[in-house]
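The full complex has more chains than appear here; those shown keep their coordinates.
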Amino acid sequence: MTDLVTFGESMLRLSPPGQQRLEAIDSLDVHAAGAESNVAVAAERLGLDTVWLSKLPDSPLGRRVTSALGNHGVEADIVWDDDARMGTYYVEMAGKPRGTNVIYDRADSAVTTATADELDTDRIAEADAYYTSGITPALSETLLETSRELLALADDSDTTTVFDVNYRSKLWSPADARNTLEGLFDDIDVLVVAERDARAVLDREGDAEAIARDLADEFDFELTLITRGGEGSFALHDGDVFEQGVFEADEYDTVGTGDAFVGGFLASWLDGGSVPDSLEYGAATASLKRTMPGDIALVTPEEVQRVVDQGEQSGISR
Amino acid sequence: MTDLVTFGESMLRLSPPGQQRLEAIDSLDVHAAGAESNVAVAAERLGLDTVWLSKLPDSPLGRRVTSALGNHGVEADIVWDDDARMGTYYVEMAGKPRGTNVIYDRADSAVTTATADELDTDRIAEADAYYTSGITPALSETLLETSRELLALADDSDTTTVFDVNYRSKLWSPADARNTLEGLFDDIDVLVVAERDARAVLDREGDAEAIARDLADEFDFELTLITRGGEGSFALHDGDVFEQGVFEADEYDTVGTGDAFVGGFLASWLDGGSVPDSLEYGAATASLKRTMPGDIALVTPEEVQRVVDQGEQSGISR
């Protein structure tokens, strides 16, 4: 039986080597990345049996994405489209004051036309949990409708629904995001939201606990996770609150940290872990991710457990 | 005064290093390429004063293209678009039996909305010659209309109009191409067409001379150039015919050979060279191009002249 199904877009991520500028590139590093596939990979690597649903162009570029997932054992259940384009994005990594900059080139990608009818929705109905993010409904009207149907289907099937708000300012305005996303919240069991987005997009106020209680009260979430960047994470579950700090990391590539946290959390929680243990497991996964190139948390359960047990580790193991 | 203005799209060309497969790429080489900018660069490097008109996204990706042209001294007179996407294409190079394969990802790129109104059309009116290709009107209805207006404007301004049919089967059908392109031919002074396309797209028959005479008679071209791949080129001018073979080359990257030929031809012909001398100059430019990575003919007048004078050269100059 499948533990976790995710649905969303995975793109080609094109990034200049080192800290070169996009304007001056002669070559680009290529990764496959997307919130929902990142979560699936992290969860699969950490022990869950995961499936990723999506729609891709039937081309070498589409296969580049599925082979990246097959690498890690995630089953990609894909609607192949002969004509549609591949979503891509460019990311220029830099420290301050430049900051890392993303240029999306994902309009009209194959996934934007994915409907519930063509997807293998039985996979969701038969799974323990279903994860998707606020990026997906932002991509097209069709995807908003599909997101809605899949969440409803999961809800009807007693599949736990997990939703990460994942607000992207380059896709839509805070107001549009709020209007749309809150319309989906009734079918959601577990909400994940960055404290920053809870304020700016969902218009919530107060500290993390106040925000979590406010959201949980309004939408009746079973579990509300607030991520707070360098300050760690916060969970509200059955009225109890839990806090988790971050494990310090020598950062190499921070893109995908949030997905690694969610993937790690779910790997533990869906396996029966307690909320605080799962927060810690997610935090350890996220800290390891930050040491690696690419969006993917290329970790093993042993490594995550070692960070949980020993905290940061430097030095040489030989 | 400007010698040559070209109008069309230049894209990011993304290609795997060596002969790797796109499906398995971890990095992509980046070049800027497009028929009309390729011709502009070759002509500028070989002595003409050239301008390239286009529309690009106002982003690092758009600047990647203009800086590539600035490299060679071509003046890029650009309409910058804050929102539109950058045209890209993927090219996987391979020998037989795989063959080189192109995947276009250029739909809805910035240039597809370029109108005659927003472009600096005075540049065309003031130039000696105007070059564009059959790729441009294939990209959008707007570009077909713009192509028509610019050719008409050039014709009205006594600017010599040069048009390369450049049929691309991944953009449109032969029938669509024929219907559209022949509607533009009345305003064209110099037609360039591959013998293969003259047959398959323009429905012409007979040998190169028969084809050239048929086209010249029907559309009253001043000069008709037929390119024939490894068999060289053929010209019909004022009723006279000229043939030119190819200069043998150790091939490294054949993409852009046709544009190099046209750029070299125009550099000579617009500078007062005879048709046969210009064919030879174009052929030498094309042979040098084939030895280099990228679509661009990165050549000097001295090198082209040396090939014209001495033919192929191997060995080490030291």
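We call the chains A and B, going by the order they appear; numbering starts again at 1 in every chain.
Throughout what follows, contacts are C-beta pairs under 8 Å (C-beta built on N, C-alpha and C of every residue); 3 or more make two chains touch, one makes a residue touch a chain.
These numbers come from a predicted model, not from an experiment.
Peer 1: What is the total copy count for the complex if 2 chains are drawn?
Peer 2: Copies present in the complete complex number 6.
We adopt the following convention: only the chains that are shown with their structure count from here on.
Peer 1: Where the CA atoms of chain A average out and where those of chain B average out, how many Å apart are those spots?
Peer 2: Using C-alpha averages as centres, the distance is 44 Å.
Peer 1: How about chain B: which of its residues touch chain A in the complex?
Peer 2: Touch list, chain B to chain A: 14, 17, 21-30, 59-61, 63-64, 67, 85-86, 88, 90, 92, 103, 105, 107-108.
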